[in-house]
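Here the complex is missing one protein chain, while the rest keep their positions.
And then subunit A:
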Amino acid sequence: MGEYTLDYLEQLEAESIYIFREVAAQFEKPALLFSGGKDSITLVQLAKKAFAPGKIPFPLVHIDTGHNFPEALAYRDALAKEVGAELIVRKVEDTIKQKHLTEPKGKFASRNWLQIHTLLDTIEEFKFDACIGGARRDEEKARAKERIFSVRDEFGQWEPKLQRPELWNIYNGRIHKGENVRVFPISNWTELDVWNYIKKEEIPLPSIYFAHEREVLEHEGQLIAVSDYITIDETDVISTKKVRYRTVGDMTCTAAVESSATTLDEVVNEIMATRISERGETRIDDRVTEAAMEDRKKGGYF
């Protein structure tokens, strides 16, 4: 029976494709939340395979904080065109203006919290009943406990105590009007699984994932790209370093790592050798409080 076996990446892929098809079958208006990061790029690849030779039967939605890496935006536009999917972009900037939201202050003021408002408004505007996201359970302990089909109330809130038991591979997506489901098809993938899959499938990535020269400032051991979105003080030391990004979020809350890796093989080797976690190394937003992710999820975040 040896011939009828799948390796771990094929098993993960099969599970994720199954989940994508459940979403398409169970919901009337799903959307794929696309950030331009490697996890959502992996989602698009899986969705392509799930519905081939047809097109992906739902739009890509990007909640644009206005603090994105230009490379990620260019990649987003090109990818949407390539797969023939509708691309819906909603800007946090517009929500801030319309709703008179208060922008966070500080050196690396992040719109991470504010994007929840734009996301919920977008869900409301298009009446999305399922939003597919690229969160992984290995990232963080709040994520470790979330379901693959995660039912959110009309405020988008996650209630860990009221989660539905998720048995076998049966996904219960029945919801009441106003509720929606967040679906995480790569829940069971780790960071390294995603990288190995990208390598195996030869998926092109935005250039910032590979080593390049960039002006950065060093803050509490992390390297932050110099941009218009952060406050630069006189005491900051700015230098040009060879860096790459391990995860791609906003320019204000994503840190770079020093690297000379210019190919996928080299990147994967560096990640295998690293002794620091993805979030620990690169996400400034999780450092604020120990329960930062738990709080954001309860507030409607992914």
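The rule we apply is simple: contacts are C-beta pairs under 8 Å (C-beta built on N, C-alpha and C of every residue); 3 or more make two chains touch, one makes a residue touch a chain; residues count from 1.
Simple rule for what comes next: contacts and distances are computed from a predicted model.
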Candidate names "PadR family transcriptional regulator", "Quaternary amine transport ATP-binding protein", "sulfate adenylyltransferase" or "STAS domain-containing protein"; UniProt protein name, chain not shown: "sulfate adenylyltransferase"
Which residue of A:I63, A:A142, A:V243 or A:V267 touches the chain not shown here: A:A142
Residues belonging to subunit A that touch the chain removed from view: 1-2, 4-8, 10-15, 17-18, 21-22, 24-26, 48-55, 137-138, 141-142, 144-145, 151, 160-161, 163-170, 172, 174-176, 187-188, 190, 192-193, 274-277, 280-281, 290-291, 294
